[in-house]
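Omission of a single protein chain aside, the complex is shown with its protein chains in their original locations.
Just so it is clear, A, B and C label the chains in written order, and each chain counts residues from 1 on its own.
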Amino acid sequence: MAGSTGQGEAMQAAPDGAQPERAGLRQTTYLEAIREAMWEEMKTDPTVFIMGEDIGTYGGAFKITEGFLEEFGPDRVIDTPISEAAIVGAAIGAAHMGFKPIAEMQFIDFIAPAFDMIVNFAAKVRYRTGVGAPLVIRGPCGGGAHAGPFHSQNVESYFANVAGLKMVAPATARDAKGLLRAAIRDPDPVLFFEHKYLYRRIKEALPTDEEIVVPLGVARTHRPGSDLTVVTYGAMLYKAEEAARTISDEDGCELEILDLRTLRPLDTPSIVDSVRRTGRVLIVHEAPRFGGFAGEIAAQICEEAFEWLDAPIRRVTALDTPIPYSPPLEEHYLPQTDDIVSAARWLLAY
Amino acid sequence: MAGSTGQGEAMQAAPDGAQPERAGLRQTTYLEAIREAMWEEMKTDPTVFIMGEDIGTYGGAFKITEGFLEEFGPDRVIDTPISEAAIVGAAIGAAHMGFKPIAEMQFIDFIAPAFDMIVNFAAKVRYRTGVGAPLVIRGPCGGGAHAGPFHSQNVESYFANVAGLKMVAPATARDAKGLLRAAIRDPDPVLFFEHKYLYRRIKEALPTDEEIVVPLGVARTHRPGSDLTVVTYGAMLYKAEEAARTISDEDGCELEILDLRTLRPLDTPSIVDSVRRTGRVLIVHEAPRFGGFAGEIAAQICEEAFEWLDAPIRRVTALDTPIPYSPPLEEHYLPQTDDIVSAARWLLAY
Amino acid sequence: MSSLNRHQLRELYRHLLLTRGLEERLERLWHDGRVSAPPIRSLGQEATGVGGAFALREGDWVAPSSRELGAVLVRGLAPREVLVRHLSMSGSPVGSSDQADRFTAPALGVLGPTGPLGTQLCVMNGVALGFRLRAEPRVCLAYLGDGASRTGAAHEGLNFAAVQGLPVLVLLVHNGWASGTRSDRQAAVTDWLDVAGAYGLPAESVDGNDVLQVYDSALRGVQRARRGEGPSLIVAETYRMQAHADDTGAQHDAEALEAWARRDPITGFESYLVETGFESRPSLAVLREGVRRELDLAVEEALGSVGTGLEKPAVPAVPGESEPTPWTRRPMVYPDLQTHESG
Partner (left out) sequence: MSSLNRHQLRELYRHLLLTRGLEERLERLWHDGRVSAPPIRSLGQEATGVGGAFALREGDWVAPSSRELGAVLVRGLAPREVLVRHLSMSGSPVGSSDQADRFTAPALGVLGPTGPLGTQLCVMNGVALGFRLRAEPRVCLAYLGDGASRTGAAHEGLNFAAVQGLPVLVLLVHNGWASGTRSDRQAAVTDWLDVAGAYGLPAESVDGNDVLQVYDSALRGVQRARRGEGPSLIVAETYRMQAHADDTGAQHDAEALEAWARRDPITGFESYLVETGFESRPSLAVLREGVRRELDLAVEEALGSVGTGLEKPAVPAVPGESEPTPWTRRPMVYPDLQTHESG
């Protein structure tokens, strides 16, 4: 609950999907999209409920659940003690009873104390016993908010090797809404990583008269291009976009950007299809490089598109250290647009 | 503490290093090697001590620390409550005070409740504060002992993306001893994964008159070969060996086997060197494939040896499910020699 | 004097016998090399598992640790199914993926543990939340080892139940040991009842070797929870009469073993039944003989019903699995594959 995180800063419209207000469309931030997905699911499905620290009376550390307690009551909006293992455990048990609980981690970093519960209980229970656990664990991830090493992490690789878990990392408001809906409806545990840097910076015109559901496991071509594939997810999408514009303007080459949206299950066919077309690929993520999720993507590309590769697979990632607190150091640590541009140029020149 | 795990089963000599008993050499099991490393370090360095469940009076679930309590007393052989976070936490604090604690996880699966302590405290403390944490967390990992989904896991990928941790996975008795010594002496946190299947199955003649120390971060060429590189670690080494013999006998091709020994920091130069020579590479590990450690290795090879690759990088791994209890299912789940043989043939024919 | 009628007392007795007898048979199968791990025996503590679960009714749930086979049998799992599971072949009621001693059976209201201790209680809280959300007067009973109570998860679970006022009864089994370590090295408390105070939970101690005391106390806790008065805790004082997971004696304490052997829960209950006139010595012998036959038959059936396993692995539905490729293992077929992870 670092008070400063991403509040009140300038908004940037999402690069695509940003449209003027019209009837049936409403400007919706990434944060509001998440809020709406939960609100609407809770409205229509009485088995959906939420648990977490400060989500009730206080309305959530990021105010995502403001008004939920008043609307849905304390049985469906449960303020919990500081006990992440108990929260996730309770979600599993309620899921066994046919409910669809959403467990909020105040910062996704605090998923660590619930690690055992997730990896050994939630992920394995269906395999072991045939009993499903349709729950969502969601929370703010990511850096750029000057929140230091414990309120900025990207945790996807902790869970990447764990069969039985799904992992989602939306980059746009539309996807945040649609994927969260799909995650809530999914019959198995889903980890839902919201990028806190995008909460109030991303705003898109979303239809009010349409139920947005984005299926899990399907990547999205954010920008078509023929010269180089950039595979990315989360907040890095916007740096990839900037880089693509620079390269287009200055080098006359077109980067295709694939926004993975779901990390597990991974949409390998879409990745392979794009790489086979472009022959070059750059994987960009915000987590440190060593042991990061890019490894799995690279390995799969190498297995499925080896013959089509015209250059090595490259990764642009954060440095292999914890994320520092100091703003200039943090900027230094995180992958920046320039890094993507020069890696792309290196590949294009290869 | 599944009572049956690997006890009293037939021993196989380690493929290399197995020599007849002679003066200055003693037949030493993988388990004894671990025991000796701790014993000798505790004898010579008063700052080394051990903590864990049942390690004192009981002598350890696998009897590795039998006799330690009597020799070193209860201040240096600490029987703890069932509290993995407290164990690791205490190790960190004592390490801050200049000690070199060894924390035993009864099964490495039980590292999960200490995940936060490891990832957020131990791994980050030097970066954050400049204070080192020279501790070792060790425990039995791996399958093949019919111990089911909670006493058989390989946990390296949970930690692969965490800067500040080292990870070691010895395959031979010599390495078990020498790497554990190096781990104890290392100034930073080391996770030490002992393969329980090897505890009593591997026996080698080790010198009694020489202090074996194997530096962290250096891979070992287990078998030289010119046609295909097999990168592996832990118990899979022996399946790779078997496969190499089959391929040599039946196909007349020579597999080079690289035993990584240390996973983080990874000995990239040795991997790259071998792959550049053979042009073909197969990565074999016991953990499930998706998000497994092979991804990082593949990505690095692709970055550093792309031009030398004559075939895709392939992975032979366990299936993407938890490890099943039933012995035939377990066998079905784990990578087997046949799988390595056919993947190698596929690559050699490419 | 208990409120139970003759039939119920007989059922209690039968379940004590079934528990001990089934565990003995599992042990024998282990010695014979037919099952791959020795059972986690409840020898000497059978009254705790049986008596606690006996206080539940249909629709309630119980979370036994690996050492409460008795509770699982009381919930209605057939000995044959337990055996098949330990033989770990196809045909097992809950698949062959799970460890043999961890029973989960939703139809019977049984929630099994994972490996790492303490987490089960947290999950039971969620089951109880489910009951409350449905406004159903159902109750959860969670067993908790004295050793397991030292885990962070157990603490969070106890506290969560208390703060939420859930219909949960926790039965803390103080059996003197946690694997190879004495309970007094697990916690510095002299009376384990003090654990309850830290959570504001009402609590009572019982003689865990007296099946009626355990039952009566559990019934009070269950009724309390059913009335919506929230969670409570029982500390059952008992003793583990074997080593953690094989049939060597409990470590280091011949004296305690001898003292507790005199308090054997089955012998004690037999005396009670005879002294109160509910049963005669001969009628008990008939019951014992019946249980013996039942178990013999179960073993026979179980051994006959299981194959070698690989022909048709009884793997339960899974949410995702690698698409097989030439260089990985032959494919496993899962009945209702939901999504794919390609690779």
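Keep in mind that, in the parts below, contacts are C-beta pairs under 8 Å (C-beta built on N, C-alpha and C of every residue); 3 or more make two chains touch, one makes a residue touch a chain.
Bear in mind that the values here come from a model prediction, so they are computed numbers and not experimental data.
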Practice prompt. Could you tell which one of B:Met42, B:Ile78, B:Leu198 or B:Met236 touches the chain left off the display?
Written response: B:Ile78
Practice prompt. Check the options B:Gly217, B:Gly234, B:Pro312 or B:Pro335 and report the residue that touches the missing chain.
Written response: B:Gly217
Fill in: Touch residues of chain C, complete complex, unshown partner
150-156, 159, 162-163, 165, 185-190, 194-201
Item to complete: Could I get the residues of chain A that touch the absent chain, sorted low to high?
Response: 1-4, 53-54, 56-59, 61, 79, 81-85, 106-107, 109-110, 112-113, 146-151, 282, 288-290, 314-317, 319-322, 324-329, 332-333, 335-336, 339, 342-343, 346-347
Fill in: Residues from chain B at the interface with the omitted partner, ascending
49, 75-76, 78, 80-81, 83-99, 101, 113, 116-117, 120-121, 124-131, 163-164, 166, 187-188, 216-217, 264-269, 300, 303
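Just so it is clear, only the chains that are shown with their structure count from here on.
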Practice prompt. Name the chain with the Cα centroid closest to the overall protein Cα centroid.
Written response: B
Discussion item. Please tell me the distance, in whole Å, between the geometric centres of chain B and chain C computed from their C-alpha atoms.
Written reply: 35
Worksheet, complete the sentence: Where chain A touches two or more other chains at once, the residues are 113, 116, 120, 124, 127-128, 163-164, 264, 266, 303
Fill in: Residues of chain C engaged with two or more neighbouring chains
97-98, 102, 114-116, 152-153, 315, 318, 320-321, 341, 343
